[in-house]
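These notes are about the structure you will find just below.
Just one protein chain is left out here, and the rest sit where they should.
Let's look at chain A:
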Amino acid sequence: MSTLIMIDQPPYGSWSGREALDMAFSLAAFDQPASLLFTGAGVTWLKRAQDTAGIAQKSVERNLSAAPIFGIEAILADRSACQKYGLDESSLITGVTLVDANGALLEQYDHTAFAG
């Protein structure tokens, strides 16, 4: 049963994205195939060289870089959202695959979920 966990909130204004990441990691820990899809403002999670020193929060970049180690199958980002937020391959972290977040993509998964 393959699962797509979707994150559509920016990383530092809401906790739901971090909890979505935990859901994906948990699936992978139990050997359940899981991928992440970043859409809307959620694509800002994927920006390279995030500096969170000024807001007393942990950077999500390190969490995300652990995704392949935990066994997350793919980190997907909606192409049009990346364009909207001015993110291209040079400003994204490594290991991100650009996709069109549409029905055809979601149909490839048995289960899709948001954290909140």
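Some observations on this one:
One rule holds for everything that comes next: a residue touches a chain if its C-beta (ideal position, glycine included) is under 8 Å from a C-beta of that chain, and two chains touch if they have at least 3 such contacts; residues count from 1.
By definition in this document, contacts and distances are computed from a predicted model.
Of the candidates "Ribonucleoside-diphosphate reductase subunit beta", "NADH-quinone oxidoreductase subunit H", "Sulfurtransferase complex subunit TusD" or "ABC-2 family transporter protein", the chain left out of this view carries the UniProt protein name "Sulfurtransferase complex subunit TusD". Across A:S16, A:Q50, A:N63 or A:S80, the residue that sits in touch with the chain not pictured is A:S16.
In the full complex, chain A touches the hidden chain at residues 1, 3, 15-16, 19, 22-23, 26-27, 29-30, 32, 111, 113-116.
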